[in-house]
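One chain of protein is taken out of this complex; the other chains stay put.
Naming follows writing order (A, B and C), and every chain is counted from residue 1.
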């Protein structure tokens, strides 16, 4: 179920990112100002990076957590920390 | 002409990146293994970053080289934009 | 013990990085060519990022692994994957 929740979020985000990437494509085709194109393209990259985090989070929950037998709070905290570190890269 | 060359390269690359992003989308939908999805998504991000470089290269050629004989204010604006792009990486 | 091994590696790496950062400092003071300074400074950043990975690896080993009860191979594989993903960011 957690898995489903993360999957739904990731799929929604990727559809939005695809729309934004098509926007970059159109900006390129219509010769818009280069720095504007790059900034828009950067936004897509940031959106994809966010999807990485969602997928990693789901992975740690659904695959890794199964093998953990500490208290729920401890496990959640550990996962949160790993994702947080990952996010800052 | 340089501009055209960079534009053609950028457009070709973005079409390929769109295909790869659609692959990530499908991997998500079909519940493939999370780390594989992330690695594929990272490859798309690297491809988009490469497009940034192509667009910047084209920009420096076609806009900056021509306009750096403009007013001091224009020059400052252009330099500020380049630093801004650099900052977001 | 794993902890000690990672700590030793991280400490050694940070001493080397400190030496390289002092080199950047001197390059700045002695007005060396800007792109060379930036490339040297980038190398320091890459070295610090590598230290992050070593520390994360040690953390997953010494803190996280304690709470895992799967087979050793499974746990190692899982940790390797997380670190690998982290590395690519």
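Quick notes on this one:
Note that in this section contacts are C-beta pairs under 8 Å (C-beta built on N, C-alpha and C of every residue); 3 or more make two chains touch, one makes a residue touch a chain.
If you're wondering where the values come from, they're calculated on a predicted model, not measured in any experiment.
Hidden from this view is one chain, which touches subunit B at 52-53, 56-57, 60-61, 64-65, 68-69, 75, 79, 82-83, 85-87, 89. Residues touching the missing chain, restricted to subunit C, are 7, 10-11, 14-15, 17-18, 21-22, 24-25, 28-29, 31, 34-35, 37-39, 41-42, 44-45, 48-49, 51-52, 55-56, 58-59, 63 (touch as defined at the top).
Assume only the chains that are shown with their structure count from here on.
Spacing of subunit B relative to subunit C, judged by their CA centroids, is 28 angstrom. Separation between the centroids of subunit A and subunit C, computed from CA atoms only, is 23 Å.
A straight line joining the Cα centres of subunit A and subunit B is 19 Å long. For subunit B, residues that reach two or more other chains under the stated contact definition are 35, 38, 42.
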